[in-house]
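I'd like to ask some things about the structure below.
Removed: one protein chain of the complex. Kept in place: all other protein chains.
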Amino acid sequence: MLKYTEKIQETAKRLLQEKKVDVFIGYKKGSVPMMNEPLLVSDPDRVDRLYWDNFCGLNLCNYLTKQTGKIGIVANGCNSRNIVTHIIENQIQRDQLYIVGIPCEGMIDHRAVMRAVKQKEILDIEQNGKTFVVKGADFEETFEKDKFLQSNCAVCIHRNPVIYDELLGDLVEEQTGVSPYQDVEKVEAMDPEKKQGFFTRLISRCIRCYACRNACPLCYCPTCFVDESRPQWVGKSSDPTDTLTFHFLRAYHCAGRCTDCGACERVCPMGISMRQFTKKLNKDCQDLFSWEAGLTLDQRPPLDVYRPDDYNDFIK
Amino acid sequence: MTDKIFTKEEWMKGLEGLMDAYTLFVPVKDGDFHAFMPLSEGKIPDFDFQNTRLSPKSVIYPQSERLFEYTLDSADAEANILKESPKDFSPRAIVGIRPCDAHAFQIVRRNFDNPEYRDPWWVRHFESTTLVGLGCNDPCSTCFCTAVGGGPFHEEGLDALVFDLGDRCLIKGVTDKGEAFLTNMNGGKPADEAVLKEAEGLAASASKKITSSPPTDQLKGKKTNDLFTAPFWEEVAFGCLNCGTCTYLCPTCWCFDIQDEVSGKKGDRIRNWDSCMFPLFTLHGSGHNPRDAKVQRVRQRFMHKLKYYVDKYDNGAQCSGCGRCVRYCPVNIDIRNVCKRMNNF
Amino acid sequence: MENPYLPYPVRIDQITTETEDRNLKTFRFVFLNPEDEEKFAYTPGQFAELSVAGKGEIPIGIASSPTEKGFVAFTVNKVGLVTTYLHNMKEGDVMGIRGPLGNWYPWDEMEGKNVVIVGGGFAFTTLRSSIVYMLQPENRPRFKEITVVYGARTQGMLLYKDELAAWEQRDDIHMHITVDSTDDPDWKYNVGFVPTITEQKITSADNAIAIVCGPPILIRFTQPVLEKLGFPPERIILSLEMRMKCGIGICGRCNIGDKYVCKDGPVFSLAQLKQMPPEY
Partner (left out) sequence: MEHVGIEPGRLHFSWISSAEATKFVDVANTVAKEVKALGPARYFIKKRAEVA
């Protein structure tokens, strides 16, 4: 993954110099291990800050909403799918974008790494292809990358960008034989009371910081329903029913649009398994409409169109 | 003031013995992280931690707190008249609070307890709480308490300070409240010179381990409007999600919202933590919003901490250097870098 | 411990609809506990939080003058959740008021000076309080000439019409009432925007202090007029609006620079504002 850094810098420099784009959006290396910061570059002489590694798990599409001008952006599989969704939903025009595609082999789950070293402070991470070395004040451990993928990356079947103007490496082989919905099936099998307990426990640590919502490229409404005051749909205290309402409704708003990029889960400061809210809806879209979000510009999303043969068994 | 030395067993036993006199908030392992929780049956205090993910500010200032209650039942003579909600202000102690977080209470206190107004809930909760600190033998690389007037064994703001000396611990009383805590605690014996020397050495070596030190010396001398119009804010703010992680995890962020909630004929007036990161924070009823753009809100947070507070109280920055926002900001906006840019602007 | 968040219970004594669009009403409140009235000792320019159980609180400038006893009055514009509810309340209903809050117009500084009051629209409330206060026989000698420029979009949008007419008749106050436009042939006052009328009617800044209250656009265009007349920024006084909650400088939301609008304001001189970030 590190090999992309130089290529991104070269490409960005070229695009900015040739004035093919006004700005370029990528990552810069973070000030602490396993964290990278989104970066906007407009000066071709300052592209050396651009960076790429195994910890670029945010969704840069988030920074495209209603932007004007020509924008260059790096995009791996899931990010590119969100770009497609953004174009379909008129949040950005295709011809405004120069998409620099990155075939992705998954991002590392920083929480899993911290767990593996028993929450001891990590001072440096050395990334070498299939393995990475974690260094602290009094320890050094080597891990296999494949065992530390973000949970969404582990079940990802669209690692290659679906839309791009230029590709920075050879396409990678897509994973096969993954069963992405095992966790959802487990919940489906529970009785109502168990389900209630599951979701109540899931949000028990939520502090209503809205990092999940704000990290999500789908959440671009000018005023979110939780911020409406007339009427006020959701209470603002830490009351669990209000918190559940926020999470359930947010998930519904992502139905048929979520690409399972995992940004919500990655950014949660409390480590909540945010994907549990959206995944059931992804599964239903798959089962009922054979739909996966953001794969093509040519088809409208299922909740956008009516077909006489739409699933309607639940209507009596 | 008393200095007492305990074996680790005596210390744990001693704490258990205090459960009647105090509600003890101790660090408890909670999933991947630690959190301050009331010590009760089945809760095991774990002092082998760097710091809790959430600051202990919620012990004194809960995220959501009922202030008043009332009835809307017109048949009731007291309808629509607010009454203070009953609260428990019995003695509490936060045991194992890090010196930065205790220092943070002093920073916040200037806001909640000022010559003109005293916030009745914050003040009473604070006054009924004893802060028993645990010095940091091994500060993190993201800690910068020494840059903002604190230190890994800084006593200001603490009532007592614990030095972890391996199989024993030294507890130093700092204030009368701390003395009372020590007096109430069973076990231990007076510490001799050698132990005190050992503790001093520990504190000195811990201070040396602090590696990050953003400069803050020029902040006061800067002109507010020069910093306000500085060219770097767009760049600082670019990645920001405008989530509340930094403000909610911060031990020195105090902003709140007041909301009325009604259930049937009963109503509550509740205060909730709020965040200057949220657009709603400054939205006027008319629709006008003086801080409508992300960059304005990001600037507000840093300006408030590192300039406005500095000017208002002439007592340092509104930051205790705990490093939580550095570690947990989902997009890695690092206050140390921003501070440096402001200071050197 | 005195709880600064606890409102004094009050009863709505009188409701007056002020404007033709019925969006502005003046509420007179009487304290349920008479001793609270003494505690609520205020000075013109201050505001209070009106508290409606179940809805919340709103910061509103005090429209009555401390020289008027037995009640306090507020003129409320219907904009948000609380104000809309308030507009539907009736005389006799019980609610709360919390205050007085904030600072006031610089009365000490104004003593012995000519006072120029410039107001527009519904921001005239604390100016009304000030005028009533200054015109009180005991207070009147403390100030020299009092000149008022007050305008609204139309005649029907002027507040306190009876009082305006009464003040027009007096010779110890110079009134310049204006409307943006009118089709009433009998309209006997001025027609034109407040800044223009100010430019025409105010002739000197000598020994004078100006208080300006109005929508942002009025402030923006009146400010250069006053500066041209020779008012230094220290003698141009403005009152800010800001989203507020606690009203006592604690909750943090009305922060601008090292000031809290609710506690250090809402009244600021232009000189002060020039030192602060323009976030209002």
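Observations on the model:
We just call them A, B and C in the order they show up, numbering each chain from 1.
Going forward, a residue touches a chain if its C-beta (ideal position, glycine included) is under 8 Å from a C-beta of that chain, and two chains touch if they have at least 3 such contacts.
Please read these numbers as outputs of a predicted model, since none were measured by experiment.
The chain not shown here is in contact, across the full complex, with A, B.
Touch with the chain omitted from the figure is made, among B:38, B:62 or B:91, by B:62. From the options A:64, A:87, A:163 or A:244, the residue with contact to the chain not on display is A:244. When the full complex is taken into account, the listed residue touching the unshown chain is B:270, out of B:158, B:237, B:250 or B:270. Even with one chain removed from view, subunit A keeps its contact list with that chain: residues 187-188, 192-199, 235, 237-242, 244-245, 248, 280, 314-316.
Interface residues of subunit B with the unshown chain, by the touch rule above, are 62-66, 261, 263, 266, 268, 270.
Going forward, only the chains that are shown with their structure count from here on.
Ranking every chain by how far its Cα centroid lies from the centroid of subunit C, the top place goes to A.
Of the two chain pairs examined here, A-B and A-C, the one linked by more C-beta pairs in contact is A-B. Mean C-alpha position of subunit B lies 39 Å from that of subunit C.
In whole angstrom, the spacing between the mean C-alpha positions of subunit A and subunit B is 32. The multi-chain contact residues of subunit B, meaning those touching 2 or more other chains, are 257, 259.
Among the residues of subunit A, those touching two or more other chains are numbered 229. By the touch rule above, subunit A contacts subunit C in their complex via residues 229-230, 232.
By the touch criterion stated above, subunit B contacts subunit A in their complex at residues 30-33, 50, 53-54, 63-64, 138, 140-142, 235, 238-239, 241-245, 248-249, 257, 259, 261, 270, 272, 275, 278-280, 326-334, 336-337.
Considering their complex, residues 1-7, 9, 32, 51-58, 79-80, 83, 93-96, 216, 241-243, 245-246, 248-253, 255-258, 263, 275-277, 279-280 of subunit C touch subunit B.
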